[in-house]
Structures are given as structure tokens and as C-alpha cells.
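Omission of a single protein chain aside, the complex is shown with its protein chains in their original locations.
Note that the chains take the letters A, B and C in the order they are written out, and that residue 1 is the start of every chain.
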Amino acid sequence: MAWVWFHRFGSPPHFYRLATRLTPWFAWPAALLCLAGLIGGLVLAPPDYQQGDGFRIIYVHAPAAWLSLMVYVVMATSAAVGLIWRMTVAYAVSASCAVIGASFTALALATGMLWGRPMWGTYWEWDPRLTSELLLLFLYLGYLGLRNSIDDVGRADRASAVLAIVGVVNVPIIHYSVIWWNSLHQAPSVMKFGRPTMPAAMLVPLLLMLAGFTAYFVALLLIRARGELLRRERNAHWTAEAAGATATG
Amino acid sequence: MLKFLAMGGYARYVWPCYVLTAAVVGLNIRWALRSLHSARAAARRRIAAVRAAS
Amino acid sequence: MNELTADNLQLWRGEQHVLRGIGAVVAGGQCLQVTGANGAGKTTLLRALCGLVPLEAGRICWRGRDIAVDAAAFHSELNYLGHDNGLKADLTATENLRYAAALRRPVRAQDIAAAMARTGVAEAAGQLLRHLSAGQRRRVALARLTLTGGSLWVLDEPGSNLDAGGHTLLLELIGTHLQSGGVAVVATHRQLALPAAQLRSLTLQ
Partner (left out) sequence: MSEQRVGFAAAAAALIARDLRLALRRSGDTLQPLGFFLVVTALFPLALDPQLSLLRDIAPAALWVGALLSSLLALDLLFREDAQDGTLEQLALCGLPFQGLLLAKTAVHWLLTGLPLVLIAPLAATALGAPYEAMPGILAAVLLGTLALSLIGAVGAGLTMSLKRNGSLLALLVLPLAAPVLIFGARATALAIAGEPLAAPLYLLAAFTVLSATLAPWALAAAVRIGLE
């Protein structure tokens, strides 16, 4: 019985091979960028006049916060592509994002709290950024909760795609309503950290870390997407070669 | 070196952040690789079963 | 010309490859009888034919047009009876039929009464569905079928809970539907006693 068939849109074997080849091209630059960023941030950058060396937490907090938001947007866009053009590759990418995004949102929260401690004297401060980050974590937990409660892969993809799209529309709204809410009760918190005011010695390492984390995310995504693709292309012939089954025969 | 580690008195907050970051970065790498390997293993099992059947 | 065609339907349910390249052509006046063990995918196939279940590959055409292209037109001619009757337990039989018909065709009160008489549940008209037996509820669902018409009938084990009289009634209903040029797809465990010319059969492993 012929079970050789290719999905109409987006060719999974091509994506699988491409992902395999590209992963090192993202992994190694990520490592180098982060190394440079760390050296710049921890050693070379001068201490902040107000927060002293405490500000160096920004070199992990900002990239984590950036990743938490960017990963959600990548997840929602690939979900939309999957839903509209029914592309397995898009669903594989979308499925790979959730855990990465959730873990970095949690990291952004933790580092934000640790950074806040010396500033505010408490670990938790209803600062608009931290609050938005917390709500974003709930969105991720909701997404993961929904995806894990549906056993059929196809249905789980489509249901979580709808949730991701509704979520991504709400993320900016939640963010600005939190800022609006926060500005009612008190002046904007002291942790005002306008990037442009940072001197180059402080700013460059931050940009390096942001680029490094982004490259790191892409490498992770390519690895995970290959696995998710194999789970979804259950019977296509190319999976044999991809899974290394031909060797064992 | 010690002055560097002291982080101007903020060591208690800076280093935990970096340790946490390293943990999350490492864990994600491990999870990603494990997810790929388990998917490939499952694919191999499925293909072996199909070959045995046909 | 009423015709339902399906070619190379592929579908997975979890790890199971439920529909493996299914193909079928059912012309007007013909009934496709789908048989197979429990879990062979009869219900999945029927729901896929209605467009309820998206396929991983393959095409389904009604009157030569892909049902995914103009689903509304296809659905307005489709009448689906699933395992559950699609009726509300807290409404009376008449109310159920009135609201079911209201989604499709303007019907008068006597049409509803006639449909219930036709399927032998006239006496249950005023009772809540909750108080009827499973067989009576199935007959009310059959009354909904005759009431709302539609040139394509997709019936999933319509005979479940029906007594002997119910089965002959079912065959009559399908017979009249086929005579009027309608198409039927019926999932069943018992062979349908229809003339061979009208019957095509498909067995799922």
C-alpha cells in the first residue's frame, strides 16, 4: 500500500534537512555573542552611578524578557500560518516555542525580582513590566495546559493555535492596561532604564547579549521543530532516513 | 578577583541571576535534544513496525 | 446530479492510521453501506464526509465540487444523524423537532405531527425527551430526518436502540429517500436489506 505522500504545503523533508544544517550556524554565534556580552557586561562596563554593580543583572534580565515576548509572537505567527495554510512545518515550529517561551518568562520574572530587591527593598513590586511579565507567564501556562489536555496531535495544534492568536492580540492590550493601571496609583517606578541614556560601554554588551539569546533561541527552535515534525509526519517515507532507520534497516 | 566577585556589594543578587540564567539555558538545551531524540526513536520504532507488517 | 465522491482519504487519530487511502463513489439513488469492527473508523469516516473532521490528505466532492470550497451549500443539502440524537432532553419531542427544523426549512405544525406519526412516536409528542425510551428518542431523531429532508443523508448506526418495527421503518425511510434520487451513507453492523442495485458497500479494517 503506498504510504509515500508529501504534505501539500511546505515540504517537511526540505525543512528537516535545512534545520539540521542550520542549527550549528546559529548555535556557535549564539555562544560567542553571549561570551562577548558577558565579558563586556560583567567586567568592562562601568558600574551604574545609582545602582552600582547591581545593574549588571540587566544583561540577563533584558534578554530573557525580550525572548519571552518574541517567542510568543513567533509562536502565534507560526500558529496562524499553520491554521490558514494547514502547514505541518508551521505547526511544528509553533509547538516548539511554548516551553522555551515559558521558561524564559519565568527567568525574566525571577531576575526582575532579584534586581528589584536592592532597589525597592522587597522582592515583589507591582511594577508594570513585572506585572505584564507575570500575565504573559499565565498566557503561556494556559497554552501549555490546553495543549497537554488534548491527546490528538492535529487537534492540539489547531486548538492551541486559536488560543495563541487570541493571546497575541491581547498581549499589547494587557501590557498597556497594566501600565495605565500602574500609573494611577504611583509615579513610574525608579527602575526607569531608558536604553538611549546608557553609555556605549554599557549598551554594547546588552545588544550582544540580545543578539546572542536570539540566535540561541533559533538554534533551540530548529532542534525542537525537527522532533515535532517527525511526530507529525507519521508515515512519510522521508522520516525513515531522518530518523536514521535506514541504517538499522 | 575578589573585588569582582563582590560585585560592589550586590553579589547576593547578581550571581544568583546568572546561575539561574545558566540553569534555564542549559535545561532548555537538554529538553530540546531529548525531545528530538525521543521523536527520532519513536519514528524508528514506527517504521520498523510498518516494515515488519508490510 | 447528486453524487458523492471521496478519493484517497488519509487521517490519523493519535498514533492510529484510521483512514488509509479510502475511496468511494455514491451516485444518486444509491446507498453506501459502511461496515467494520468497532474502532475501525466508521464514525470518523462519516464525520469526515460531513466535513466535521479535517483530513490530512484526500478530497471529498459533492456534485463534483470539493466540500471544503463551499461548505455552506454542501451543508444545506446534508442531513447527519450521529450516535447521539442531536436533541435536547429537557424539551418535548414537538419542541425539539420545531427547533431542529427551524435551522433548515420553514415547517408547519402539521408537518411535525405528520413526521412523528410517520415514525410511530405520535403519542410521545408532548412528553419531555428525558422521559422517553432510547428507542423512542431514536424514532424522534428519525422524524427529524424526514422533516428536514436534504439530498445527502449520512447516518451513523441509525438502527441503534430500534426494535424490529423500527428497522423496517428505517429501511422504508432510506428507500423513499433513494427513490427520490437522494444519496445515503450508512454506518451499520447489520446488513441493510436493500435491493442490490441501490446498495454499495465498504468495509473498514
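Convention: a residue touches a chain if its C-beta (ideal position, glycine included) is under 8 Å from a C-beta of that chain, and two chains touch if they have at least 3 such contacts.
Keep in mind that this is a model prediction, so the values were computed, not measured.
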Practice item. Using the contact definition given at the top, list the shown chains touched by the missing chain. Key: A, C
Practice item. Kindly state which of the options C:Glu3, C:Glu95, C:Asp111 or C:Asp163 is in contact with the chain not pictured. Key: C:Glu95
Point to revise | Per the touch definition above, residue among A:Leu42, A:Val73, A:Met119 or A:Ile165 touching the missing chain | key: A:Ile165
Review point. Among the options A:Leu139, A:Val153, A:Leu208 or A:Leu229, which residue touches the chain absent from this view?
Key: A:Leu139
Study note, to complete from the structure: Note that subunit A touches the absent chain at residues 83, 135, 138-139, 141-142, 145-146, 149-150, 152, 155, 158-159, 162-163, 165-167, 169-170, 173-174, 177-178, 180-181, 184
Exercise for review: Considering the whole complex rather than only what is displayed, give the residues of subunit C touching the chain that is not shown.
Suggested key: 47, 50-54, 71-78, 80, 82-91, 95, 98-100, 102-106, 149, 151, 180, 182
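FYI, only the chains that are shown with their structure count from here on.
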Point to revise | Between A-C and A-B, the pair joined by more C-beta contacts | key: A-B
**Study point:** Gap in Å, rounded to a whole number, between the CA centres of subunit C and subunit B
**Key:** 52
Study note, to complete from the structure: dist(centroid_CA(subunit A), centroid_CA(subunit B)) in Å evaluates to 14
**Study point:** Residues within subunit A bordering two or more other chains
**Key:** 1, 3, 234-235
Exercise for review: Two or more other chains in contact with one residue: find those residues in subunit B.
Suggested key: 46
**Study point:** subunit C contact footprint on subunit A (complex, rising order)
**Key:** 1-3, 5, 7-8, 86, 151-154, 158, 234-235
Check your understanding: Which positions of subunit B touch subunit A when the two form their complex?
Key -> 4, 7-10, 13-14, 16-18, 20-21, 24-25, 27-29, 31-33, 35-44, 46-48, 50, 54
Study note, to complete from the structure: As the complex stands, subunit A meets subunit B at residues 1, 3, 42-43, 47, 51-54, 56-57, 60-61, 64, 96, 99-100, 103-104, 106-107, 110-111, 114-115, 117-118, 216, 220, 223-224, 226-228, 230-231, 234-235, 239-240, 242-245, 248
